[in-house]
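One chain of protein is taken out of this complex; the other chains stay put.
Naming follows writing order (A and B), and every chain is counted from residue 1.
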Amino acid sequence: MDTIEYFIDNSSHIADLTIQHLILIGIAIILALIIWVSVGVAIRNKDKTANTILSIGSLFMSIPSVALYGILVTIPFFGLRTRSAVFGLILYSMIPIVRNVYTALNEVDPSIIEAAKGMGMSEKQILKEIQLPLALPVIFAGVRVALVMMVGIATLAVFIGEQNLGQLIQQGISRTRNDMVITGAIMVSIIAIGVDLLIGYLKKKIVSPGLLFNENQEGR
Amino acid sequence: MINISKKITILTILIISFAIIFTGCGNGQEDMLELAASIEFLERDDGIHALEEEYGFEFGDDNIQTMEVGLSYSSLDEEEVDVAMGFATDGRIPAFDLVILEDDKNFFPVYNPAPTINNEILEEYPELEEIINQLPPLLDEEKLPQLNQEVDIEEREPVDVAREFLEENELLGDYEDERDGPTIGIGSKAWTEQLILGNLLVELLESHGYPVDDRTGLGETPVLRNAMESGEIDLYWEYTGTVLMTVMEDEEITEAEEAYQRVKDWDEAENDIIWLDYASANNTWTLMMLEEKAEELGIESISDLADHINELRN
Partner (left out) sequence: MTLQEIIDTLINNAPSLVVEHLQLVFLSVGLAVLIALPLGILLSREKFKPYLPTIISFFNIAQGVPSLAVIAIFMPILGIGFTSAVVALTIYALLPIIRNTLAGLGNLDQDIIEAAKGMGMPAGKVLLKIELPLALPVIIAGIQTATVVTVGTAILADLIGAGGLGRMIFAGISMFEPARILVGSLLSAIIAISLDQALKYIKTKLTVQFQ
C-alpha cells in the first residue's frame, strides 16, 4: 500500500521528526514538572489561592491550542521559535499537574499527619517523607494525562514552524498526499498511546504497591 | 422522573439546534458557479475582486469558499467547487485533469522567483551572491514545472528532487567541515515549488560548508517577511509580483525585468533585503476548472467564464 511504501522510503526522515517530537515533549514536561509541582506544593494549604490558580488554568484549557500558539508568535520575545511551542505545552499541562498535586497532597489522611507531627517531624519533613510519597500515584496520573495531551498539542506546533511529526500531516494535507497524512496520523497515535502505556507501566514499577492497591480499591 | 417542563426545555433546545444547523443549508442559486480561493487572495487588492472588476463579473460572496491553496486542487477534483485559484506550475493540474483558464486580459502580474537575502548575512558571506546566483538561470518556464511534477505526480520528496537537480548541474560543493560564522536561516513557504526552491538553497549551501538552519515550510508570505525582519531567517525565494502587490501595495507590472528592478530597489532601500537574480519561470495565479466541466460549459478563458456567470444571473 502507498502508505507503507512512503513509510519505508522515508523512514529516516520520519525517525528524525519523531525524535524532534519527543525532544520537544521531553523539554516541556521536565520544565512543567519543576514549575507546576512547585506551584502545587506552594498552594497546598492555601485554598483560596488554589481556587484562583486552578480557575486561571481552566481558562487556558478552553483556549484552542492553535490559537495560543498563534498569539504567542506575535509576542516579540517568543516569535517563531521553539520557545513558543514549549511555553504553550507548559501552559496546557498546568491543570493536570497542579490540580493533581494539590488534591493529592490535601487528601493525605490527616491522622497520619497528626501522628507525624506528634513524632516531632517538621512541616518540610512531613511534606517530603509522607505527603509527597503518598500523593505519588495521583501525581503520576496527572503527569500521564499531561504527557498524552502534549503529544497531540506538540503536533499542532508545526503551524508555527516546528519540525515534528505534525509536518507529515500538514504537508500531506497541503500536497494532497494521503500516504503522508496517514503515516503522520498513525505515528502520532502510536506515540500518544505508547507514552500513555509507558507511564502506566512506570507507575506500577515506581509507586509502592500498597498505594496502588488503595487507589484501585477506590475505583479510580 | 423527568417531568413535563423539563421535557419542554429539552425539546426547545433541540429545536434551536436544528434551526441553527439548517440555516446553513440550502443557500445560493442553483447552477451558480462556486469558487475556491485562499483568504489571502480574497483580501488582496489585486485579488479576486480586482479580477472580477477587470473582467466585469461577480462570483458573489455566497459562492466563494475560502480554503488553503493546497486544498483547492482536491476541491475541484471532488467537485466541491467549480472554479478554483491555484498556481500555474502545480503538478496537480495535469494530475487531476484540470485546465487553466486563459488570462486573456492579462490581469495577473508576473511572479518571477528570486532568492532574497538579508544584507547583514550577505556582508558576512559576500561569496554567497555568486554561489546562489548559479540557480536562477537554470530555472526556466519548463524546468520549474518539471521539478514540481516530480514532487506532485511522481510523489518524490522535495529535498530529493532538489539534490538530484544540483547533482545533475554539478553545483554541489564538497566542503567537508562546517565554516565558522553565523548560521544562515533558510525559509520557504509550505507548498511544493517553494519547498523545492528552499531545499535547493539548503542543499547547495550545506554542500559548500555553510552552517544552515533548515526552516523550509515555515508559512506564508507575511510570516516569511516577518521572519526576515526579525532575523529568524536570512534567505528565502520570493516572487516579484507578490512583494510588488502585497508588500509594496504598488501597481501591477506585467514585464519581468521592470517588476524585478522595482522590488529590488525598494527592498534594498527600505528593508535592507537584497534580491539576487530572478528566474524566468513565471509562477502566476490561475483560475482552474475540471477539464470536463470547462468543456461542458464551453469555457476556455476567464472572459468566457465571466460571460457564463453573467448569463446565469440574467
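As a working rule, a contact is a pair of C-beta atoms (placed from the backbone, for glycine too) under 8 Å apart; a residue touches a chain by one contact, two chains touch by 3 or more.
The structure displayed is predicted, hence computed values, not measured ones.
A.B. asks: If the hidden chain were put back, which of B:58, B:140, B:220 or B:252 would touch it?
C.D. replies: Residue touching the chain left out of view: B:220.
A.B. asks: Touching the hidden chain in the complete assembly: which of A:4, A:30 or A:63 does that?
C.D. replies: A:63
A.B. asks: Tell me which residue among A:74, A:122 or A:208 touches the hidden chain in the full complex.
C.D. replies: For the chain that is not drawn, the touching residue is A:74.
A.B. asks: Which residue from A:139, A:188 or A:207 sits in contact with the chain not drawn here?
C.D. replies: Counting the whole complex, the residue in contact with the absent chain is A:188.
A.B. asks: Please give every residue of chain B in contact with the chain that is not shown.
C.D. replies: Considering the whole complex, chain B reaches the absent chain at 1-2, 6, 9-10, 13, 17, 20-21, 23-24, 39-40, 43, 65-68, 71, 74-75, 78, 80, 219-220, 222-223, 226.
A.B. asks: Which parts of chain A are in contact with the chain that was left out?
C.D. replies: 59, 62-71, 73-74, 148, 151-153, 155-156, 159-160, 166, 169-170, 172-173, 178, 181-182, 184-186, 188-189, 192-193, 195-197, 219
The rule is simple: only the chains that are shown with their structure count from here on.
A.B. asks: At what distance in angstrom does the C-alpha mean of chain B lie from that of chain A?
C.D. replies: Those two chain centres are 36 Å apart.
A.B. asks: Inside the complex, what are the residues of chain A that reach chain B?
C.D. replies: 6, 10, 13, 76, 79-81, 161, 163, 167, 170-171, 173-177, 179
A.B. asks: Of all residues in chain B, which touch chain A in the complex?
C.D. replies: Those residues of chain B that touch chain A are 68-71, 73-74, 92, 151-152, 155, 157, 190-192, 214-215, 217-219, 223, 226-227, 230, 232.
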